[in-house]
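Missing here is one protein chain; the remaining ones are kept as they sit in the complex.
Read from first to last, the chains carry the letters A and B; within each, the first residue is number 1.
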Amino acid sequence: MSDAILDIEGLHKNFGGVVATENVNLSVERGEIHAIIGPNGAGKTTLIAQLSGQLRPNSGSIRFEGRDITTLSMASRARAGLARSFQITSVILPMTLLENVMLAVQGTSGHSFGFWSPVREDGKMTDAAMESLTRVGLDNRADQLAGSVSHGEQRQLEVAITLAMNPRLLLLDEPMAGMGKEETGHMVEILKALKGDKSILLVEHDMDAVFNMADRLSVLVNGHIIATDTVENIRNNAEVQRAYLGDEHA
Amino acid sequence: MDWNLLITQLMNGLQLGLLLFLLASGLTLIFGIMDFINLSHGSFYMVGAYFCGTIVAKTGSFVLGILFGLVGVFIVGALVEWFIARKLYRSDHLDHVLVTFGLILIFDTLVHMIWGASGMAIPLPDVLNGQVSIGTLVLPTYRLLIIAAGLGVAAFLYVLVTRTRLGMLIRAGASNRTMVEALGVNINRLFLIVFAIGASMAGLAGMLIAPITEASIGMGNDIIIIAFVVVIVGGIGSVKGAFYAGLIIGLIDTLSRSYLDDVLALSIPIEYAETAAPAISAMMVYILMAVVLAFRPQGLFPPAGAR
Partner (left out) sequence: MQLLSTRRGLFYTALLVFLAIAPWVFQWIDQPFYLDLLSRALILGIAAVSLNLILGYGGMVSLGHAAYIGIGAYCVGIPAYYDFYSGWLHIGLALSVSAVFALITGAICLRTKGVYFIMITMAFSQMVYYTFLSLEEYGADDGLVIYLRSEFPTWLSMDGAFSLYYWILGVLLLSLYFVHRLIHARFGRVIVGAKFNELRLQSLGVNTYRYRLTCYVISAMICSLAGVLLGNFTSFISPEMMGWTRSGELIFMVIMGGVSTVLGPLLGTISFVLLEEWLAAITVYWHLIFGVLLVVLVLYGKGGLDGLLGLMDRGKKSS
């Protein structure tokens, strides 16, 4: 608790009569990879949406580095150091990889009321963007259009974009969605390399990948967190077996 | 205050409101269900007036004019849906704007080629040309007929939307399109029918107004904007919203045009009031729209369950 970067207390969200998340309590330690798992429709994406500011919770609070951010807009949270990626790839396809990442650098470095100087000639920004691309291994594709690279590479670009925002906490919504085995392995390496430097909260379906890289897991079922623990303990947790793993592996 | 004048103005406002409702009911359904913006909806209004006028000139019967006019506009609407609109439901709104703007040019020119550049007057049968007096109040029969027809259509639409299977699909489609598709409904036929009924409503509005103003080229291009405002104020996809918003806007527009100078004269000198009033009353409807958008962006009566 002492070194939590993100503290969620009593988060509640319903749409009309449908409850999406109910009394969710969760904390992410500084420097850890924390994964949220749970069956389809458990409310994982709704939870990420509330954390990133896309949806406003009905009640409960979200504290980031000790500061209450529950009512901040998505843009303000991003500037505060909380970066999210999207489950459905939402890189800007008609722009190059570099341009995509530069937008991220731009978004978190001051205002954008620059009307005259071309960004391409801003060395500081291109350098920062190239650095992020290098971290995910896409530096040699910087000038290709995002629409022309493979799905796996678009997912990597998505991570590069979140990194370029220079965040302290990354919210990753299914970073491995739709990836093949090899691509997934590559992504796991990329994320593992960030451990210690960045804190990561991620939602993911690929159990092998999660078990391979996460420090702690939280299990979300029907909008409730039923357990939060280390990978080892979750694997052996009977309730989790029943509620979740049992369903899939039975 | 002249009470007779006030009542006449109220009737005029009611009449305008119902005509706006006839135009807006189709528009709002087409927006709500197909997410399609049809700038050329006003062309159906014009085409309806010309169809009706032609039949009246041939047969001398206003009733036949309306009946054949309705069928004619229904067919024109169905053709537009079939050959053009249908291809565009999945493209972006800019494409809708361009194509339907093109359709306006096409319809306006076709009417010009067929019926000539000057307008077409539609004579009324003597029965409708008279006046009805109630006490000291004298009201033109035809205007009462327009109001009755407008209310009749509103009632018809109400029954259609709330009591029939087609209506159920329309309501479902306006609030959640994917659900209707998931129900395995023949979505193409539903769209075709909604589009053509919407066109007929607009056509009917044109037929009803033409004996007063005469049918003319481009007659739909001004009123269509106010119909858009009605749709926005009422809430996209909501027939009920179109009805109330139509009446509110019809009344506000008519009454502010006739009484705003008097109201303003209470607080500012009469000569300024007389200069400012026309300008302000021209803006009235749009100011109402801005206010509604500021406080209820989804409109006054959004369809139940809409996003």
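In this section, a contact is a pair of C-beta atoms (placed from the backbone, for glycine too) under 8 Å apart; a residue touches a chain by one contact, two chains touch by 3 or more.
Here the structure is a predicted model, which is why all the values come from computation and not from measurement.
Chemist: Can you list the shown chains that the omitted chain is in contact with?
Modeler: Every shown chain touched by the left-out chain: A, B.
Chemist: From the list B:20, B:33, B:56 or B:104, pick the residue that touches the absent chain.
Modeler: Per the contact definition at the top, the residue touching the missing chain is B:104.
Chemist: Who touches the missing chain here, B:60, B:123, B:152 or B:278?
Modeler: B:278
Chemist: Tell me which residue among B:31, B:50, B:68 or B:195 touches the hidden chain in the full complex.
Modeler: B:31
Chemist: Since one chain has been left out of the picture, which residues of chain B touch it in the full complex?
Modeler: Listed in rising order, the touching residues are 31, 35, 37, 39, 84, 87-88, 91, 93-95, 97-99, 101-106, 108-110, 112-113, 221, 225, 228-229, 231-232, 236, 275, 278-279, 281-283, 285-286, 289-290, 293-294, 297.
Chemist: For the chain that got dropped from the picture, name the residues of chain A it touches.
Modeler: Interface residues of chain A facing the absent chain: 52, 54, 73-76, 78-79, 83-84, 86, 90-95, 99, 102-104, 106-108, 112-120, 161, 165.
Please note the rule applied: only the chains that are shown with their structure count from here on.
Chemist: So, what's the distance in Å between the C-alpha centres of chain B and chain A?
Modeler: Inter-chain centre distance comes to 49 Å.
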